[in-house]
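Let me begin by presenting the structure, written as structure tokens, before commenting on it.
One protein chain is absent from this view; the other protein chains keep their places.
Which chain is which? They are A and B, in the order written, and residues in each are numbered from 1.
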Amino acid sequence: MEYYAIFHLNEKNRGEMVLHNIENLLADLGEENIELELLTNGQGVRVLIKESNQLEQLIMGLAAKGVHFAVCSNSMRNLGLSRDDFFDMVEIVTSGVGELVKKQMQGWAYIRP
Amino acid sequence: MEYYAIFHLNEKNRGEMVLHNIENLLADLGEENIELELLTNGQGVRVLIKESNQLEQLIMGLAAKGVHFAVCSNSMRNLGLSRDDFFDMVEIVTSGVGELVKKQMQGWAYIRP
Partner (left out) sequence: MEYYAIFHLNEKNRGEMVLHNIENLLADLGEENIELELLTNGQGVRVLIKESNQLEQLIMGLAAKGVHFAVCSNSMRNLGLSRDDFFDMVEIVTSGVGELVKKQMQGWAYIRP
């Protein structure tokens, strides 16, 4: 991989915009050249809930192209949600901010739409 | 150059604040020491439209000090705008997020006001 980027989403109403940002990024740089993760925390985790999710097709299309999806376990608990509420391919990370720091320390770009 | 930074603006109503942030940064670090770019996407691109732009003087002052201005071509098209709607010195980039990733991979700092 030539490029690495992690997107930070902590607001539910920015979800669709962020997913389209990621689509545009894959189209621009080429999906074979970039490793991408969408890290959600706060209300942003709601974007990855599987029930009645109007963005499901968009999310699944990105997952099929290799995009990683992550949910902050602190935010999940604070909102009374559990692992089963989220799409199967979602990874639960101990803390969303910890994930953002670790990825940047490994040289990943950070984007907060 | 000692410092490199890219500002990310994706909301129209944060435009003036971001431009003042950039002024402050030039004053603090010295315009001869830093290379700066303002990357706009989403509704943020409207800040760089030339017609009836109340921020024109501020923008031109920064351009004269070497600040680069960029517009996402996807956002431009989505909003029904074309190259001619923007100030002449603006650069149109294929995708705003691609530009943000490429610059950070080259060691630029990222600021999202």
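Here is the rule we go by: contacts are C-beta pairs under 8 Å (C-beta built on N, C-alpha and C of every residue); 3 or more make two chains touch, one makes a residue touch a chain.
No experiment lies behind these values; they were computed from the predicted model shown.
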Residue among B:Ile49, B:Ala63, B:Leu81 or B:Ile111 touching the omitted chain: B:Ile111
Residues from subunit A at the interface with the omitted partner, ascending: 8, 10, 41-42, 72, 74, 94-98, 100-102, 104-105, 110, 112
Residue ranges of subunit B at the interface with the undisplayed chain: 2-5, 17, 21-22, 24-25, 27-29, 34, 107, 109-113
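Operating definition for what follows: only the chains that are shown with their structure count from here on.
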Magnitude of the superposing rotation for subunit A and subunit B (Cα, nearest 5°): 120
Cα-centroid distance, subunit A relative to subunit B, in whole angstrom: 26
